[in-house]
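Removed: one protein chain of the complex. Kept in place: all other protein chains.
Up next is chain A:
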Amino acid sequence: MSSTAIVSGDDTLDPSLQSILDQKSLRWIFVGGKGGVGKTTTSCSLAIQLAKVRRSVLLISTDPAHNLSDAFNQKFGKEARLIDGFDNLSAMEIDPNGSIQDLMAGQAGEDVDAMSGGMGGMMQDLAFAIPGIDEAMSFAEVLKQVKSLSYETIIFDTAPTGHTLRFLQFPSVLEKALAKISQLSSQYGPLLNGFLGANGTLPNGQNLNDMMEKLEGLRATISEVNTQFKDENLTTFVCVCIAEFLSLYETERMIQELASYGIDTHSIVVNQLLFPKQGSGCDQCNARRKMQKKYLDQIEELYDEFNVVRMPLLVEEVRGKERLEKFSDMLVHPYVPPE
């Protein structure tokens, strides 16, 4: 790790995530960005820093390519588990592609094929036609769990950009879709039950009323989450990017979309910055430094209302508790490259 100059901090806003640490009301923190920019490292570091000032912190990874296990050298699963060496920091990994099978639970395996053209097939089609329902299901499941566990702050390490936005968008989409379905079921439920017999069993062995009840429950959870996510006192989004065009482009797109969903975001972490030694002979490093400098200037000009944190690219991989702790310190105390 070496350096020359640092971009002088003449911003009006502090170039650190201290504001997030200080904002005690925050309950949900999302960390997102393009793939490979260091979201997991950043979210782990932020979690470590938060754990120092909060009672209990939960770190959740919704990335299908789970990296939390790698980052902490510890296996995490669908249940929240304490991270080794911490007493108030837990982690869990959920699969956003976790399926709708829970909803369809109790489905009789043997005559699914026989009935696939009938009622069962239709309900399944209906359920799958709702965009993002699979994510929603697992997400709602997690939220239910999280609510009962009473963590003070929950950090989401989200999947790469497109995925993230779908994830955040679904509350509004799903609420509408589910409202329609509930309405349909209350209108045609009696009719369907007439067809289906007295106990309202679907051909695949599932109860119609039961399923509608589940959907209704899901809708209630989601609308609550929706209101929480749109409250800037409860939720914020930390954008992670690297000083390159595509990453910057995606970040701008993400910030605009977040604004359209009404989700607050006021922090950007610019990761993997190179600080080559003065008079360094490394041509690649110098060229890259020049390019990064250009985009850093652009970021500064464009996001003057954001906390822009600059993180250096280290020579070693940031894995394990000690290295993460060292790295996380730079989120709070801006990195000053040694002369």
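In this text, a residue touches a chain if its C-beta (ideal position, glycine included) is under 8 Å from a C-beta of that chain, and two chains touch if they have at least 3 such contacts; residues count from 1.
Operating definition for what follows: contacts and distances are computed from a predicted model.
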{"item": "Choices \"Thioredoxin domain-containing protein\", \"Guided entry of tail-anchored proteins 1\", \"Defective in cullin neddylation protein\" or \"Transcription elongation factor SPT5\" - which one is the UniProt name of the chain not shown", "value": "\"Guided entry of tail-anchored proteins 1\""}
{"item": "Contact partner of the left-out chain, one of A:Asp283, A:Glu301 or A:Glu322", "value": "A:Glu301"}
{"item": "Chain not shown: contacting residue from A:Leu68, A:Leu248 or A:Leu324", "value": "A:Leu248"}
{"item": "Contact footprint on chain A, counting only the chain that is left out", "value": "245, 248-249, 252, 256, 295, 297-299, 301-302"}
